[in-house]
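For this depiction, one protein chain was excluded, whereas all remaining protein chains were kept in their positions.
Order of writing sets the labels: A and B. Residues in every chain begin at 1.
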Amino acid sequence: METIIQAEDLHFSYPAVEEGTTPVVLDGVSLEIEEGSFVAVLGHNGCGKSTLAKHMNAILLPSGGTVYVDGIDTRDEDRLLDIRRTVGMVFQNPDNQIVANVVEEDVAFAPENLGVPPDEIRQRVDDALKAVNMYAYREHAPHLLSGGQKQRVAIAGVIAMQPRCVVLDEPTAMLDPIGRKDVLRTIRTLNRERGVTVVLITHHMDEAAQADRLVVMAKGKVIADGAPKAVFSRVEELRKVGLTVPQTTALLWELRREGWDVPLDALSDEECAQALYQLLQ
Amino acid sequence: MALKDITLGQFFPGNSVIHRLDPRTKLICVVLYIVALFLASWFVSYTLMLLVLAGSIALSRVPPKSILRGLKPVLFIVVFTAVLNLLYTPGDTVLARFWIFTVTLEGVSRAFFMVVRIMMLISGTFLLTYTTSPILLTDGLESLLNPLKKVRVPVHELAMIMSIALRFIPTLIEETDKIMSAQRARGADFESGNLIQRAKALLPLLVPLFISAFRRADELATAMECRCYHGGEGRTRLRQLKYKGADYAALLLFLAVTVAAGVLGHFGL
Partner (left out) sequence: MDPIIETKNLTHTYSVGTPFEHTALDGVDFAAYPGEYLGIIGHTGSGKSTLIQHLNALLKPTSGTVLFQGTDIWSDPKLTKKTRFQVGLVFQYPEYQLFEETVYKDISFGPRNMGLDEKEIDRRVRAAAYFVGLRDDHLEKSPFELSGGQKRRVAIAGVIAMEPKVLILDEPTAGLDPEGVESILGNIREYHQAHNATIILVSHSMEEVARSVDRLVAVNDGRIPFQGAPREVFQHGDELERMGLGVPQLTRVFHRLRAMGVDIDPSVYTLDQAKSAILSKLKGEVG
(Lines give C-alpha, C1' and ligand atoms only; values in the text may rest on other atoms or scores of the structure.)
Protein backbone atom coordinates (compact mmCIF):
# COMPACT_ATOMS: atom_id res chain seq x y z
CA MET A 1 0.00 0.00 0.00
CA GLU A 2 1.17 3.48 -0.82
CA THR A 3 1.53 6.04 1.94
CA ILE A 4 -0.39 9.23 1.24
CA ILE A 5 0.36 11.21 4.39
CA GLN A 6 3.42 10.73 6.49
CA ALA A 7 4.32 12.63 9.66
CA GLU A 8 7.82 12.18 11.03
CA ASP A 9 8.52 13.17 14.62
CA LEU A 10 6.12 16.08 14.21
CA HIS A 11 6.36 18.83 16.82
CA PHE A 12 4.23 21.93 17.00
CA SER A 13 3.69 24.77 19.42
CA TYR A 14 1.85 28.01 18.83
CA PRO A 15 3.90 31.19 18.90
CA ALA A 16 4.27 32.42 22.48
CA VAL A 17 1.70 35.00 23.53
CA GLU A 18 3.57 35.79 26.71
CA GLU A 19 7.18 35.20 27.52
CA GLY A 20 7.88 31.60 28.41
CA THR A 21 4.43 30.20 27.74
CA THR A 22 4.67 28.07 24.65
CA PRO A 23 2.21 25.27 25.14
CA VAL A 24 3.40 22.27 23.18
CA VAL A 25 0.47 21.03 21.11
CA LEU A 26 2.15 18.21 19.20
CA ASP A 27 5.00 16.41 20.86
CA GLY A 28 6.67 14.00 18.50
CA VAL A 29 3.90 12.48 16.38
CA SER A 30 4.92 9.90 13.80
CA LEU A 31 2.16 8.54 11.68
CA GLU A 32 1.65 7.05 8.26
CA ILE A 33 -1.71 7.09 6.53
CA GLU A 34 -2.07 4.50 3.82
CA GLU A 35 -3.88 5.33 0.63
CA GLY A 36 -7.44 4.01 0.63
CA SER A 37 -7.66 3.47 4.38
CA PHE A 38 -10.23 4.84 6.84
CA VAL A 39 -8.44 6.14 9.90
CA ALA A 40 -10.11 7.70 12.94
CA VAL A 41 -8.15 9.96 15.25
CA LEU A 42 -9.68 10.03 18.72
CA GLY A 43 -8.85 12.22 21.67
CA HIS A 44 -10.41 14.68 24.10
CA ASN A 45 -10.52 18.42 23.38
CA GLY A 46 -7.08 19.96 23.42
CA CYS A 47 -5.17 16.73 22.85
CA GLY A 48 -3.75 18.06 19.59
CA LYS A 49 -5.90 16.11 17.15
CA SER A 50 -7.20 19.17 15.28
CA THR A 51 -3.70 20.62 15.14
CA LEU A 52 -2.50 17.36 13.66
CA ALA A 53 -5.28 17.52 11.07
CA LYS A 54 -4.25 21.05 10.05
CA HIS A 55 -0.75 19.75 9.32
CA MET A 56 -2.12 17.29 6.82
CA ASN A 57 -2.70 19.91 4.14
CA ALA A 58 -0.25 22.61 5.11
CA ILE A 59 -2.62 24.96 6.93
CA LEU A 60 -0.10 24.69 9.73
CA LEU A 61 3.57 23.95 9.22
CA PRO A 62 5.59 21.89 11.70
CA SER A 63 7.76 23.57 14.32
CA GLY A 64 9.85 20.43 14.23
CA GLY A 65 9.84 17.24 12.19
CA THR A 66 8.33 16.87 8.74
CA VAL A 67 5.01 16.10 7.11
CA TYR A 68 4.88 14.63 3.63
CA VAL A 69 1.76 14.62 1.50
CA ASP A 70 2.12 12.24 -1.41
CA GLY A 71 5.85 12.59 -0.98
CA ILE A 72 5.82 16.40 -1.00
CA ASP A 73 7.22 18.18 2.07
CA THR A 74 4.40 20.48 3.26
CA ARG A 75 6.97 23.25 3.72
CA ASP A 76 7.44 23.39 -0.06
CA GLU A 77 5.49 26.55 -0.89
CA ASP A 78 5.71 26.00 -4.63
CA ARG A 79 3.72 22.80 -4.30
CA LEU A 80 1.04 24.25 -1.98
CA LEU A 81 -1.80 23.84 -4.46
CA ASP A 82 -0.74 20.26 -5.21
CA ILE A 83 -0.84 19.49 -1.49
CA ARG A 84 -4.23 21.12 -1.00
CA ARG A 85 -5.82 19.38 -3.98
CA THR A 86 -4.48 16.03 -2.80
CA VAL A 87 -5.77 16.32 0.76
CA GLY A 88 -9.15 18.02 1.17
CA MET A 89 -10.35 19.26 4.52
CA VAL A 90 -13.82 19.43 6.06
CA PHE A 91 -14.38 21.37 9.29
CA GLN A 92 -16.74 21.26 12.22
CA ASN A 93 -19.05 24.15 11.47
CA PRO A 94 -20.67 23.68 8.05
CA ASP A 95 -21.89 27.29 8.01
CA ASN A 96 -18.37 28.64 8.05
CA GLN A 97 -17.06 26.70 5.07
CA ILE A 98 -19.81 27.30 2.54
CA VAL A 99 -18.81 30.22 0.35
CA ALA A 100 -21.61 30.70 -2.16
CA ASN A 101 -25.32 31.17 -1.72
CA VAL A 102 -26.36 28.47 -4.15
CA VAL A 103 -25.40 24.87 -3.41
CA GLU A 104 -23.92 24.05 -6.83
CA GLU A 105 -22.02 27.33 -6.98
CA ASP A 106 -20.41 26.43 -3.70
CA VAL A 107 -19.42 22.97 -4.84
CA ALA A 108 -17.91 24.56 -7.93
CA PHE A 109 -15.69 26.82 -5.84
CA ALA A 110 -12.62 24.58 -5.64
CA PRO A 111 -12.58 23.48 -9.31
CA GLU A 112 -13.03 27.14 -10.27
CA ASN A 113 -10.00 28.04 -8.20
CA LEU A 114 -8.06 25.29 -9.91
CA GLY A 115 -8.92 26.68 -13.32
CA VAL A 116 -10.86 23.62 -14.46
CA PRO A 117 -12.74 24.24 -17.75
CA PRO A 118 -16.46 25.06 -17.27
CA ASP A 119 -17.78 21.85 -18.86
CA GLU A 120 -15.66 19.74 -16.59
CA ILE A 121 -16.64 21.82 -13.55
CA ARG A 122 -20.27 21.05 -14.35
CA GLN A 123 -19.48 17.33 -14.46
CA ARG A 124 -17.49 17.40 -11.26
CA VAL A 125 -20.18 19.37 -9.42
CA ASP A 126 -22.93 16.98 -10.47
CA ASP A 127 -20.81 14.00 -9.63
CA ALA A 128 -19.80 15.35 -6.21
CA LEU A 129 -23.38 16.25 -5.33
CA LYS A 130 -24.56 12.79 -6.30
CA ALA A 131 -21.79 11.25 -4.20
CA VAL A 132 -23.12 12.96 -1.07
CA ASN A 133 -26.72 12.46 -2.10
CA MET A 134 -27.48 16.18 -2.38
CA TYR A 135 -27.98 16.43 -6.13
CA ALA A 136 -31.67 17.24 -5.71
CA TYR A 137 -30.71 20.31 -3.70
CA ARG A 138 -28.24 21.73 -6.21
CA GLU A 139 -30.16 24.97 -6.71
CA HIS A 140 -31.06 25.53 -3.05
CA ALA A 141 -29.72 28.24 -0.80
CA PRO A 142 -27.37 26.64 1.74
CA HIS A 143 -28.73 28.54 4.74
CA LEU A 144 -32.11 26.84 4.33
CA LEU A 145 -30.62 23.34 4.61
CA SER A 146 -30.30 21.30 7.80
CA GLY A 147 -26.95 20.95 9.53
CA GLY A 148 -26.35 17.48 8.13
CA GLN A 149 -27.26 18.58 4.62
CA LYS A 150 -24.94 21.58 4.85
CA GLN A 151 -22.12 19.36 6.01
CA ARG A 152 -22.70 17.03 3.06
CA VAL A 153 -22.55 20.04 0.72
CA ALA A 154 -19.26 20.97 2.36
CA ILE A 155 -18.00 17.44 1.73
CA ALA A 156 -19.13 17.67 -1.91
CA GLY A 157 -17.23 20.95 -2.18
CA VAL A 158 -14.08 19.07 -1.23
CA ILE A 159 -14.83 16.02 -3.38
CA ALA A 160 -15.15 18.27 -6.42
CA MET A 161 -11.40 18.87 -6.14
CA GLN A 162 -11.03 15.14 -6.67
CA PRO A 163 -8.67 14.76 -3.73
CA ARG A 164 -7.11 11.42 -2.91
CA CYS A 165 -7.59 11.96 0.79
CA VAL A 166 -10.21 13.80 2.84
CA VAL A 167 -9.51 14.91 6.40
CA LEU A 168 -12.62 15.65 8.43
CA ASP A 169 -12.16 17.60 11.65
CA GLU A 170 -15.09 16.70 13.94
CA PRO A 171 -17.58 16.94 11.09
CA THR A 172 -20.50 15.75 13.20
CA ALA A 173 -19.91 17.70 16.41
CA MET A 174 -22.66 20.21 15.65
CA LEU A 175 -25.17 17.81 14.11
CA ASP A 176 -28.21 15.98 15.44
CA PRO A 177 -28.39 12.17 15.28
CA ILE A 178 -29.97 12.09 11.82
CA GLY A 179 -27.38 14.49 10.44
CA ARG A 180 -24.59 12.50 12.06
CA LYS A 181 -25.78 9.27 10.54
CA ASP A 182 -26.09 10.76 7.06
CA VAL A 183 -22.65 12.33 7.20
CA LEU A 184 -21.03 9.14 8.45
CA ARG A 185 -22.73 7.09 5.79
CA THR A 186 -21.44 9.52 3.18
CA ILE A 187 -17.91 9.28 4.54
CA ARG A 188 -17.98 5.49 4.52
CA THR A 189 -19.32 5.39 0.97
CA LEU A 190 -16.59 7.72 -0.23
CA ASN A 191 -14.01 5.44 1.30
CA ARG A 192 -15.44 2.15 0.14
CA GLU A 193 -16.84 2.96 -3.25
CA ARG A 194 -14.48 5.65 -4.43
CA GLY A 195 -11.37 4.56 -2.62
CA VAL A 196 -10.86 8.00 -1.08
CA THR A 197 -8.57 7.89 1.95
CA VAL A 198 -10.46 9.18 4.99
CA VAL A 199 -9.02 10.64 8.18
CA LEU A 200 -11.82 11.27 10.65
CA ILE A 201 -11.01 13.39 13.68
CA THR A 202 -13.61 12.80 16.39
CA HIS A 203 -14.33 12.33 20.04
CA HIS A 204 -17.37 10.15 19.41
CA MET A 205 -16.51 6.55 20.25
CA ASP A 206 -19.19 5.07 18.03
CA GLU A 207 -17.87 6.96 15.01
CA ALA A 208 -14.31 5.95 15.71
CA ALA A 209 -15.45 2.35 15.98
CA GLN A 210 -16.46 2.38 12.31
CA ALA A 211 -12.96 3.06 11.04
CA ASP A 212 -10.43 0.44 9.91
CA ARG A 213 -7.79 1.93 12.09
CA LEU A 214 -7.96 3.98 15.26
CA VAL A 215 -5.30 6.38 16.46
CA VAL A 216 -5.73 7.69 20.01
CA MET A 217 -4.06 10.94 21.00
CA ALA A 218 -3.40 12.50 24.39
CA LYS A 219 -1.22 15.47 25.29
CA GLY A 220 0.15 15.83 21.78
CA LYS A 221 1.24 12.23 21.48
CA VAL A 222 -0.13 9.11 19.88
CA ILE A 223 -0.88 6.72 22.74
CA ALA A 224 -2.61 3.93 20.88
CA ASP A 225 -2.82 2.89 17.25
CA GLY A 226 -4.53 -0.17 15.89
CA ALA A 227 -7.81 -1.78 14.93
CA PRO A 228 -10.73 -0.22 16.86
CA LYS A 229 -11.53 -3.52 18.59
CA ALA A 230 -8.02 -3.87 19.89
CA VAL A 231 -7.77 -0.25 20.95
CA PHE A 232 -11.10 -0.15 22.73
CA SER A 233 -10.28 -3.21 24.79
CA ARG A 234 -7.67 -1.08 26.54
CA VAL A 235 -10.45 0.39 28.64
CA GLU A 236 -8.36 1.57 31.56
CA GLU A 237 -5.77 3.37 29.47
CA LEU A 238 -8.48 5.19 27.55
CA ARG A 239 -10.25 6.23 30.73
CA LYS A 240 -7.02 7.56 32.15
CA VAL A 241 -6.81 10.09 29.30
CA GLY A 242 -10.40 11.21 29.70
CA LEU A 243 -11.99 9.07 27.02
CA THR A 244 -14.84 6.68 27.41
CA VAL A 245 -15.36 3.46 25.53
CA PRO A 246 -18.55 2.40 23.75
CA GLN A 247 -21.25 1.17 26.14
CA THR A 248 -20.93 -2.35 24.78
CA THR A 249 -17.24 -2.54 25.62
CA ALA A 250 -17.89 -0.90 28.99
CA LEU A 251 -20.45 -3.55 29.91
CA LEU A 252 -18.21 -6.43 28.87
CA TRP A 253 -15.33 -4.87 30.77
CA GLU A 254 -17.44 -4.58 33.93
CA LEU A 255 -18.44 -8.23 33.63
CA ARG A 256 -14.86 -9.21 33.13
CA ARG A 257 -13.90 -7.35 36.28
CA GLU A 258 -16.46 -9.46 38.10
CA GLY A 259 -14.53 -12.47 36.93
CA TRP A 260 -16.55 -13.58 33.92
CA ASP A 261 -14.83 -14.66 30.78
CA VAL A 262 -16.12 -12.39 28.04
CA PRO A 263 -14.28 -10.97 25.03
CA LEU A 264 -13.63 -7.23 25.16
CA ASP A 265 -13.61 -6.74 21.42
CA ALA A 266 -17.32 -7.25 20.79
CA LEU A 267 -18.00 -3.68 19.68
CA SER A 268 -21.20 -3.76 17.68
CA ASP A 269 -24.68 -4.38 19.14
CA GLU A 270 -24.74 -7.75 17.47
CA GLU A 271 -21.31 -8.90 18.62
CA CYS A 272 -22.03 -7.77 22.14
CA ALA A 273 -25.38 -9.57 22.22
CA GLN A 274 -23.64 -12.66 20.88
CA ALA A 275 -20.96 -12.47 23.56
CA LEU A 276 -23.57 -12.08 26.29
CA TYR A 277 -25.59 -14.91 24.81
CA GLN A 278 -22.65 -17.25 24.98
CA LEU A 279 -21.93 -16.18 28.54
CA LEU A 280 -25.48 -16.87 29.61
CA GLN A 281 -25.70 -20.29 27.96
CA MET B 1 -41.31 39.19 15.58
CA ALA B 2 -38.51 36.98 14.43
CA LEU B 3 -35.83 38.79 12.45
CA LYS B 4 -35.65 35.98 9.96
CA ASP B 5 -39.11 36.90 8.71
CA ILE B 6 -37.59 39.90 6.96
CA THR B 7 -37.03 39.06 3.34
CA LEU B 8 -33.64 39.99 2.03
CA GLY B 9 -32.20 39.94 -1.45
CA GLN B 10 -35.66 40.25 -2.96
CA PHE B 11 -35.12 37.79 -5.77
CA PHE B 12 -38.23 36.26 -7.34
CA PRO B 13 -37.05 33.08 -9.02
CA GLY B 14 -38.62 32.68 -12.42
CA ASN B 15 -37.97 31.77 -16.01
CA SER B 16 -39.28 34.77 -17.92
CA VAL B 17 -37.52 36.48 -20.81
CA ILE B 18 -36.28 39.09 -18.38
CA HIS B 19 -35.01 36.47 -15.91
CA ARG B 20 -33.06 34.77 -18.67
CA LEU B 21 -31.32 37.90 -19.91
CA ASP B 22 -27.63 38.07 -19.18
CA PRO B 23 -27.09 39.98 -15.91
CA ARG B 24 -24.72 42.33 -17.74
CA THR B 25 -27.46 43.17 -20.22
CA LYS B 26 -29.83 43.95 -17.40
CA LEU B 27 -27.28 46.09 -15.61
CA ILE B 28 -26.51 48.09 -18.74
CA CYS B 29 -30.22 48.44 -19.55
CA VAL B 30 -30.95 49.75 -16.08
CA VAL B 31 -28.17 52.32 -16.41
CA LEU B 32 -29.53 53.39 -19.82
CA TYR B 33 -33.03 53.51 -18.36
CA ILE B 34 -31.90 55.77 -15.53
CA VAL B 35 -30.09 58.07 -17.93
CA ALA B 36 -33.20 58.19 -20.10
CA LEU B 37 -35.33 59.04 -17.07
CA PHE B 38 -33.17 62.04 -16.34
CA LEU B 39 -33.33 63.16 -19.96
CA ALA B 40 -37.12 62.93 -20.08
CA SER B 41 -38.89 66.18 -19.39
CA TRP B 42 -42.57 66.21 -20.26
CA PHE B 43 -45.56 63.92 -20.76
CA VAL B 44 -44.49 62.52 -24.10
CA SER B 45 -41.07 61.35 -22.97
CA TYR B 46 -42.38 60.13 -19.63
CA THR B 47 -45.11 58.14 -21.35
CA LEU B 48 -42.46 56.46 -23.44
CA MET B 49 -40.51 55.56 -20.30
CA LEU B 50 -43.64 54.33 -18.57
CA LEU B 51 -44.38 52.07 -21.52
CA VAL B 52 -40.88 50.63 -21.36
CA LEU B 53 -41.18 50.01 -17.61
CA ALA B 54 -44.69 48.53 -17.81
CA GLY B 55 -43.64 46.35 -20.72
CA SER B 56 -40.61 45.04 -18.83
CA ILE B 57 -42.65 44.33 -15.72
CA ALA B 58 -45.27 42.51 -17.76
CA LEU B 59 -42.59 40.42 -19.50
CA SER B 60 -40.91 39.56 -16.16
CA ARG B 61 -44.17 38.18 -14.70
CA VAL B 62 -43.23 39.71 -11.36
CA PRO B 63 -46.54 40.69 -9.73
CA PRO B 64 -46.82 44.49 -10.00
CA LYS B 65 -48.04 44.43 -6.40
CA SER B 66 -44.60 43.34 -5.23
CA ILE B 67 -43.04 46.25 -7.03
CA LEU B 68 -45.49 48.64 -5.43
CA ARG B 69 -44.76 47.11 -2.03
CA GLY B 70 -41.11 47.82 -2.59
CA LEU B 71 -41.96 51.50 -3.06
CA LYS B 72 -43.53 51.81 0.38
CA PRO B 73 -40.36 52.37 2.42
CA VAL B 74 -39.29 55.28 0.21
CA LEU B 75 -42.72 56.87 0.08
CA PHE B 76 -41.86 59.32 2.85
CA ILE B 77 -38.81 60.67 1.05
CA VAL B 78 -40.74 60.94 -2.18
CA VAL B 79 -43.58 62.88 -0.58
CA PHE B 80 -41.13 65.06 1.29
CA THR B 81 -39.21 66.06 -1.87
CA ALA B 82 -42.47 66.58 -3.69
CA VAL B 83 -43.75 68.96 -1.02
CA LEU B 84 -40.49 70.88 -1.00
CA ASN B 85 -40.63 71.22 -4.78
CA LEU B 86 -44.24 72.21 -4.62
CA LEU B 87 -43.65 75.00 -2.12
CA TYR B 88 -40.30 76.36 -3.12
CA THR B 89 -40.33 76.39 -6.91
CA PRO B 90 -40.53 79.96 -8.10
CA GLY B 91 -42.63 80.63 -11.19
CA ASP B 92 -44.90 83.04 -13.01
CA THR B 93 -48.29 81.36 -12.74
CA VAL B 94 -49.25 81.60 -9.11
CA LEU B 95 -51.96 79.13 -8.19
CA ALA B 96 -52.26 79.73 -4.46
CA ARG B 97 -50.59 81.76 -1.76
CA PHE B 98 -50.71 81.17 1.97
CA TRP B 99 -48.55 82.25 4.88
CA ILE B 100 -45.01 82.40 3.47
CA PHE B 101 -45.61 79.84 0.71
CA THR B 102 -46.46 80.31 -2.92
CA VAL B 103 -47.64 77.48 -5.06
CA THR B 104 -46.89 77.97 -8.73
CA LEU B 105 -47.83 75.97 -11.79
CA GLU B 106 -44.15 75.32 -12.34
CA GLY B 107 -43.94 73.95 -8.80
CA VAL B 108 -46.87 71.61 -9.33
CA SER B 109 -45.44 70.23 -12.54
CA ARG B 110 -41.97 69.92 -11.10
CA ALA B 111 -43.23 68.10 -8.00
CA PHE B 112 -45.35 65.81 -10.14
CA PHE B 113 -42.52 64.80 -12.46
CA MET B 114 -40.14 64.46 -9.53
CA VAL B 115 -42.46 61.91 -7.92
CA VAL B 116 -42.95 60.04 -11.17
CA ARG B 117 -39.22 60.00 -11.86
CA ILE B 118 -38.25 58.66 -8.43
CA MET B 119 -40.99 56.04 -8.48
CA MET B 120 -40.00 54.85 -11.93
CA LEU B 121 -36.35 54.85 -11.05
CA ILE B 122 -36.92 52.69 -8.00
CA SER B 123 -39.34 50.37 -9.80
CA GLY B 124 -36.79 49.84 -12.55
CA THR B 125 -33.95 48.95 -10.21
CA PHE B 126 -36.26 46.72 -8.20
CA LEU B 127 -37.15 44.87 -11.35
CA LEU B 128 -33.44 44.20 -11.80
CA THR B 129 -32.99 42.73 -8.30
CA TYR B 130 -36.31 40.89 -8.50
CA THR B 131 -35.31 39.08 -11.68
CA THR B 132 -31.59 38.53 -11.14
CA SER B 133 -30.18 36.27 -8.43
CA PRO B 134 -27.65 38.10 -6.24
CA ILE B 135 -24.89 35.80 -7.39
CA LEU B 136 -25.55 36.50 -11.06
CA LEU B 137 -25.72 40.17 -10.29
CA THR B 138 -22.30 39.98 -8.68
CA ASP B 139 -20.93 37.98 -11.61
CA GLY B 140 -22.35 40.54 -14.01
CA LEU B 141 -20.85 43.43 -12.11
CA GLU B 142 -17.49 41.71 -11.93
CA SER B 143 -17.49 41.07 -15.63
CA LEU B 144 -18.59 44.61 -16.54
CA LEU B 145 -16.02 46.17 -14.26
CA ASN B 146 -13.25 43.88 -15.48
CA PRO B 147 -11.58 46.58 -17.60
CA LEU B 148 -10.97 48.49 -14.35
CA LYS B 149 -8.47 45.79 -13.34
CA LYS B 150 -6.05 47.50 -15.66
CA VAL B 151 -6.12 50.55 -13.42
CA ARG B 152 -5.60 48.27 -10.40
CA VAL B 153 -9.14 48.27 -9.10
CA PRO B 154 -9.47 44.93 -7.22
CA VAL B 155 -12.58 43.92 -9.14
CA HIS B 156 -12.42 40.22 -8.38
CA GLU B 157 -11.86 40.82 -4.68
CA LEU B 158 -14.74 43.28 -4.48
CA ALA B 159 -17.05 40.83 -6.23
CA MET B 160 -15.93 38.04 -3.87
CA ILE B 161 -16.59 40.26 -0.85
CA MET B 162 -20.04 41.03 -2.18
CA SER B 163 -20.99 37.43 -2.80
CA ILE B 164 -19.68 36.32 0.61
CA ALA B 165 -21.64 39.12 2.25
CA LEU B 166 -24.75 37.90 0.44
CA ARG B 167 -24.05 34.37 1.61
CA PHE B 168 -23.62 35.37 5.27
CA ILE B 169 -26.40 37.91 5.70
CA PRO B 170 -29.04 35.24 6.45
CA THR B 171 -26.63 33.39 8.74
CA LEU B 172 -25.86 36.51 10.73
CA ILE B 173 -29.52 37.46 10.94
CA GLU B 174 -30.29 34.06 12.38
CA GLU B 175 -27.43 34.48 14.80
CA THR B 176 -28.67 37.91 15.88
CA ASP B 177 -32.03 36.37 16.56
CA LYS B 178 -30.48 33.65 18.70
CA ILE B 179 -28.28 35.98 20.73
CA MET B 180 -31.20 38.34 21.31
CA SER B 181 -33.30 35.49 22.64
CA ALA B 182 -30.49 34.31 24.86
CA GLN B 183 -29.90 37.74 26.37
CA ARG B 184 -33.64 38.26 26.80
CA ALA B 185 -33.67 35.02 28.75
CA ARG B 186 -31.24 36.75 31.11
CA GLY B 187 -33.57 39.72 31.43
CA ALA B 188 -32.10 41.98 28.74
CA ASP B 189 -34.53 44.60 27.54
CA PHE B 190 -34.07 45.79 23.96
CA GLU B 191 -37.34 47.68 23.66
CA SER B 192 -37.73 50.25 26.40
CA GLY B 193 -35.77 53.22 27.70
CA ASN B 194 -34.43 56.35 26.05
CA LEU B 195 -31.96 56.43 23.19
CA ILE B 196 -28.83 56.12 25.34
CA GLN B 197 -30.29 53.27 27.39
CA ARG B 198 -31.27 51.50 24.23
CA ALA B 199 -27.87 51.91 22.69
CA LYS B 200 -26.31 50.54 25.86
CA ALA B 201 -28.74 47.63 25.86
CA LEU B 202 -27.43 46.66 22.44
CA LEU B 203 -23.98 45.91 23.82
CA PRO B 204 -24.84 42.38 24.95
CA LEU B 205 -26.03 41.77 21.40
CA LEU B 206 -23.31 43.49 19.41
CA VAL B 207 -20.26 42.20 21.26
CA PRO B 208 -21.09 38.50 20.76
CA LEU B 209 -22.21 39.21 17.20
CA PHE B 210 -18.90 40.83 16.28
CA ILE B 211 -16.88 38.13 17.96
CA SER B 212 -18.84 35.50 16.12
CA ALA B 213 -18.51 37.31 12.80
CA PHE B 214 -14.74 37.48 13.21
CA ARG B 215 -14.57 33.81 14.14
CA ARG B 216 -16.64 32.91 11.11
CA ALA B 217 -14.47 35.05 8.85
CA ASP B 218 -11.37 33.35 10.18
CA GLU B 219 -12.76 29.85 9.69
CA LEU B 220 -14.11 30.72 6.26
CA ALA B 221 -10.72 32.04 5.16
CA THR B 222 -9.09 28.76 6.19
CA ALA B 223 -11.77 26.73 4.46
CA MET B 224 -11.33 28.78 1.29
CA GLU B 225 -7.59 28.22 1.36
CA CYS B 226 -8.17 24.51 1.77
CA ARG B 227 -10.19 24.64 -1.39
CA CYS B 228 -7.26 26.12 -3.26
CA TYR B 229 -8.49 29.71 -3.34
CA HIS B 230 -5.65 31.99 -4.39
CA GLY B 231 -7.33 35.10 -5.73
CA GLY B 232 -8.86 35.72 -9.13
CA GLU B 233 -5.85 34.69 -11.18
CA GLY B 234 -6.42 31.66 -13.39
CA ARG B 235 -9.90 31.18 -12.00
CA THR B 236 -12.60 29.70 -14.23
CA ARG B 237 -16.32 29.82 -13.62
CA LEU B 238 -19.01 27.18 -13.57
CA ARG B 239 -21.50 29.58 -15.05
CA GLN B 240 -20.30 31.33 -18.18
CA LEU B 241 -21.93 34.60 -19.03
CA LYS B 242 -22.91 34.73 -22.68
CA TYR B 243 -24.80 37.36 -24.67
CA LYS B 244 -27.60 35.87 -26.74
CA GLY B 245 -29.99 37.24 -29.33
CA ALA B 246 -32.40 38.55 -26.72
CA ASP B 247 -29.56 40.40 -25.03
CA TYR B 248 -28.60 42.26 -28.19
CA ALA B 249 -32.25 43.08 -28.82
CA ALA B 250 -32.71 44.40 -25.28
CA LEU B 251 -29.56 46.48 -25.47
CA LEU B 252 -30.58 47.98 -28.82
CA LEU B 253 -34.08 48.71 -27.56
CA PHE B 254 -32.84 50.50 -24.46
CA LEU B 255 -30.26 52.42 -26.44
CA ALA B 256 -32.99 53.55 -28.81
CA VAL B 257 -35.26 54.51 -25.92
CA THR B 258 -32.48 56.55 -24.33
CA VAL B 259 -31.79 58.37 -27.56
CA ALA B 260 -35.52 58.97 -28.05
CA ALA B 261 -35.93 60.26 -24.51
CA GLY B 262 -32.94 62.53 -25.05
CA VAL B 263 -34.36 63.95 -28.27
CA LEU B 264 -37.87 64.36 -26.86
CA GLY B 265 -36.48 65.89 -23.68
CA HIS B 266 -34.36 68.29 -25.67
CA PHE B 267 -37.46 69.65 -27.36
CA GLY B 268 -39.26 69.86 -24.03
CA LEU B 269 -41.80 67.17 -24.84
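Note that in this section contacts are C-beta pairs under 8 Å (C-beta built on N, C-alpha and C of every residue); 3 or more make two chains touch, one makes a residue touch a chain.
All of these numbers come straight from a predicted model, not from anything done at the bench.
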| item | value |
| --- | --- |
| Visible chains in contact with the missing one | A, B |
| Residue of B:Leu51, B:Ile161 or B:Ala182 touching the missing chain in the full complex | B:Ala182 |
| Residues of chain A (touch criterion as defined above) contacting the omitted chain | 44-46, 92, 146-147, 170, 173-174, 176-179, 203, 205-206, 242-244, 246-248, 250-251, 254-255, 258, 260, 269-270, 272-273, 276-277, 279-280 |
| Chain B residues touching the omitted chain (full complex) | 2, 5, 175, 178-179, 181-189, 203-204, 207-208, 211-212 |
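Definition applied: only the chains that are shown with their structure count from here on.
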| item | value |
| --- | --- |
| Contact footprint of chain B on chain A as seen in their complex | 57, 59, 81, 84-85, 88-89, 91, 93, 95-102, 104-105, 108-118, 121-122, 125, 141-143, 154, 157-158, 161 |
| Residues of chain B that touch chain A when the two form their complex | 133-135, 163-164, 166-167, 170-171, 174, 215-216, 219-220, 222-230, 234-240 |
